[in-house]
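Accompanying notes for the structure given below.
Every protein chain but one is kept in place in this view of the complex.
By written order: A, B and C. Residues from 1 in each chain.
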């Protein structure tokens, strides 16, 4: 597997600035995480944008779709804010021959108890195993792009029929 | 997915006793990890043994095989020491209708930089996506049970043909 | 040493809410931290308020002063936001017979790389060793309350004469 990773921002990359008493989207963390985990496969990382997914526009999604289509790799991992993840997943459907998995985190990767590294693991496990298509890997589950919603009140992802 | 988890010991569960200046295999950590990660699917945890995998015998492997066959769940995750993981994976082949993934850690889950939670994520992502069979999820890759070795010198898992 | 701890909020207690893509001051973390560190001395924890220290008023500082005076313990540890820490330290001067140390964190205690536990350690080491007075323990140094400033641009505490 040669993997292409597109980072777009979101909670997973949030860091804390004390001077402003504020969180901001920082540099993508996934490259460092994968290195620390000792992965052996080849991967490239492309930072497409650094946005809270609530602020994502149709133009942003078109840009992400272009990036996913144009990269030469068959396997594409996208790190993304959780609020707009389902909308982006749907905007990525019907790209022939590619297996695309979106993931992110409900707690910033910088937190000791973050779900980031688990979700990335889950996404990478799914990428190697799924037929071409678009999937979301969150809360330990691998959802089809058109069968998942974020339950905002409960702060988790759920299959559409169980929502 | 309803998941059955069989824990057998290994580095992933190692803890440190200062009084003896020594480590020991402790209680299985996976239940607590999955809870912290906010997984929504149902799972059960069965502690089959607490062994360094270097000490595993054929009888131990027979016991693990029985546990994997007899549980009612179709999806089985096994946490295991890394040294004997490939041998156990091979002893589990040809169980009809079950998707079995073995994983573990090169650094104890108690370490801040452990690969445990990433490997478990990778195993869970693969479990939901693979056809029935036996797999090993380590170093970010999902290997077929009969096509993987542990490269002890480099301390990582590799596909058989690249070893 | 019997220690009284007054918590007031600040970065040290900040947690992250994904639903709002925002952080908030959460419950005080110090009790759990001290337990995890295996301290043997007796201590009590009083949550005086949960505020960003930029929002602290003279009335808040009067309340903290009252709490520090009225507790029966001679040793008082105050966890506090970093922006208003120096102002609060000065408002606590001239309480006879008490050794008071303020500390906090530049990164929330929930972050893997937080300075919280180090700063609390430093404060507790100073508390047992200093004569009565008011001190700030930050960045590995124990400052007299009237000889310290926060260098906001550099995001650290410095002795007044070196600023």
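Going forward, a contact is a pair of C-beta atoms (placed from the backbone, for glycine too) under 8 Å apart; a residue touches a chain by one contact, two chains touch by 3 or more.
It should be emphasised that the depicted structure is a prediction, and the values quoted were computed from it without experimental measurement.
Colleague: Determine which of the presented chains are touched by the chain that is not presented, and list them.
Modeller: B, C
Colleague: Of the residues listed, C:12, C:25, C:56 or C:137, which one is in contact with the missing chain?
Modeller: For the chain that is not drawn, the touching residue is C:137.
Colleague: Which residue, C:25, C:85, C:126 or C:145, contacts the hidden chain when the whole complex is considered?
Modeller: Hidden-chain contact among the options goes to C:126.
Colleague: Pick out the residues on subunit C that sit against the missing chain.
Modeller: Its contact residues with the unshown chain are 1, 33-34, 36-41, 106, 112-113, 115, 117-130, 137, 139-142, 156, 158.
Colleague: For subunit B, which residues reach the chain that was dropped from this view?
Modeller: 11, 14, 16, 18-19, 21-23, 52, 54, 81-83, 106-108, 110-113, 152-153, 155
Quick note on the criterion: only the chains that are shown with their structure count from here on.
Colleague: Which neighbours do subunit B and subunit C have in common?
Modeller: A
Colleague: I need the rotation angle between the copies subunit A and subunit B from a CA superposition, between 0 and 180°, in steps of 5.
Modeller: 180
Colleague: Where the CA atoms of subunit A average out and where those of subunit B average out, how many Å apart are those spots?
Modeller: 25
Colleague: Give the residues of subunit C touching no fewer than two other chains, as numbers and ranges.
Modeller: Subunit C, residues with two or more chain partners: 112.
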